[in-house]
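The structure's right below; bear with me while I get my questions together.
A protein chain is absent from this complex, but the other protein chains hold their places.
Note that the chains are named A and B in the order they appear, and that numbering of residues resets to 1 at the start of each chain.
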Amino acid sequence: MYVAVKGGERAINNAHRLLAEQRRGDKKIAEIETDQIEQQLSLSVTRVMAEGSLYDRDLAALAIKQGRGDLIEAIFLMRAYRTTLPRFAFSKPIRTADMDVSRRISATFKDLPGGQILGPTFDYTHRLLDFTLMANSEDPLDAPSGEHPVDENMPRVLDDILNYEGLIQDEPVPVDDTAPVADLTREPIKFPAGRDLRLQNLTRGDEGFVLALGYSTQRGYANSHAFVGEIRYGTVSVEIEPEELGFAIDIGDIELTECETVNKFKGSKTKLPQFTRGYGLVFGQNERKAISMALVDRAMRADEMGEQIMGPAQDSEFVMEHSDNVQSTGFVEHIKLPHYVDFQGELELVRRMRAEVEERLAKLEADEAKSQPEAAE
Amino acid sequence: MTLQSQTSELLPGFDHAAFDSNAVFRVLLDALSRPGRIYDVPVSVATPDGLNATTTATLLAMADMDTTIWLSPTCVTKAATDHLKFHCGCPISDDVAKADFAVARIDDDLSFITHLSVGNAEYPDQSATLILMVDEISNAPAMKLTGPGIKDSHDLDIKKLPASFHAWRAENHHMFPCGVDVIFASPTKIAALSRTTRIEVI
């Protein structure tokens, strides 16, 4: 006896309830609050803002809570919210040279104007589980303030120091800083894509994907040997200039990590050799992402530099089409949706082809059996 | 033209942005999907001097800051440009080659149409749409249309359509997939020619 499966609607509603129940977990344990997430899981928050392309710490914290800590789910929630927001204005270009710096290091110079500022970093922690955190008794000492105030003047290693000697390829600030910048959320990507579009794609790209590609460039799937010229992390202010006002107004600060790499030099017997460069910029403190982005940015400049393409990181069509985790996760996971109509077509074909092969084999066997007695004679 | 439309004061746009633009779009979608069929525009809008009602409704529904409009010298009144700038926020250009939508009257000098963008072989969608304001659209057998969207054939008559239009259109059809699509806009009705439509002048 066969009864068609009905009740998809009820099943969905029940599934939503189960999900809500699992999100809440054991009710004897206090419910997590979004401001706790915002404060204490701040690196998750900034990753969700970066890949969600929306700078709002509270919403990111909410998305993380709603997504049960699944950051790609949280990024998806942010994106779907962002998509319906009206555009009021485009900001003026931010100036990372004026960053209020919390951390700034250079791997290319031991000391430099403005100094190296270690700042908050996991880099030199020993990765030993700290069981006091589990005992819920964390009460860290107040961090001491630096002996010297941070220099007002913090020249950028690539533009202000290396470029002073002409040692690195020049990337002048455009004269017209109101020129349009591509936006892949507003227009479809066309290939070959300009660097503005590539950088936008990378900064919202999946951290793991960009990391793996950056890593691949270091292992021979590209040849763009890189040093970190500078990483700086801190806050910059964002300004808009409403048409009717005619002057810029500050609408708030954002936290950013910027990485500039100094890469393999280029030149010839007759052309002065110069270092080349890669660029990474990402919301929040995320050096892993910023460095990876700079590596992949440099790799994707292969065409511009006249380099042979030998690895996936250099192939901007490949990178840009596969970097978005909301797209990838949707399409990878969609194969769990019903496909039985398609599968039925395949089943029918495979059965038919099997029957044909069996028939053919049977005929061959029969022919052989027929011919054998004759051969014996 | 109504009295109201001759004043320089700003006229209202759609009563209900979402529903009205949907209704106008559906007419345009039907018209371009079924070239030569004649459709009423189901929305009444205030019409600035220089445009007619169906053209105004079409632009209110389809134009915004991402589309460039070109208006022929007889259409490019202050009332029309103010109206479009205010309600659509669209740039209005005097360079016909930049137009996403070009608007003209049937008795204008139509020589500009050869300068309209036709797209390119890889992106034939990057082409202009011509909105031609006409006095009357009917099913009289002046043109016999065939092609995608048309079961067997449709008859269409556009009053005062000049021979030069047909010459241009024949050439345009040969450029397929590049080409310009045409919307005929009478004061109350709309009919369209897709670039795929074959025209036999009877």
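Note that a contact is a pair of C-beta atoms (placed from the backbone, for glycine too) under 8 Å apart; a residue touches a chain by one contact, two chains touch by 3 or more.
Note that contacts and distances are computed from a predicted model.
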(message) I want to check something: the complex is missing a chain, and I'd like its UniProt protein name from "Iron complex transport system ATP-binding protein", "FAD-dependent oxidoreductase", "Alpha-D-ribose 1-methylphosphonate 5-phosphate C-P lyase" or "ATPase component (AbcC)".
(response) "Alpha-D-ribose 1-methylphosphonate 5-phosphate C-P lyase"
(message) Checking the contacts here: which visible chains does the omitted one touch?
(response) A, B
(message) Using the document's definition of touch, tell me which of A:Asp98, A:Glu171, A:Glu304 or A:Glu348 contacts the absent chain.
(response) A:Glu348
(request) Consider the whole complex, including the chain that is not shown, and state which of A:His126, A:Arg186 or A:Arg219 touches that chain. (result) A:Arg186
(message) Can you say which of B:Asp15, B:Asp40, B:Asp64 or B:Asp94 touches the chain missing from this structure?
(response) B:Asp64
(request) Taking the full complex into account, find the residue in B:Leu11, B:Leu32, B:Ile69 or B:Leu156 that is in contact with the omitted chain. (result) B:Leu32
(request) Could I get the residues of chain B that touch the absent chain, sorted low to high? (result) 17-19, 21-23, 25-26, 28-30, 32-34, 61-64, 66-67, 100, 120-125, 127, 129, 147-151, 176-177, 179, 181, 194-196
(request) Spell out the interface residues on chain A facing the chain that's missing from view. (result) 1-9, 11-13, 16, 20, 66, 76, 79-80, 82-84, 86, 185-192, 317, 321, 326-327, 329-334, 337-342, 344-349, 352-353, 356
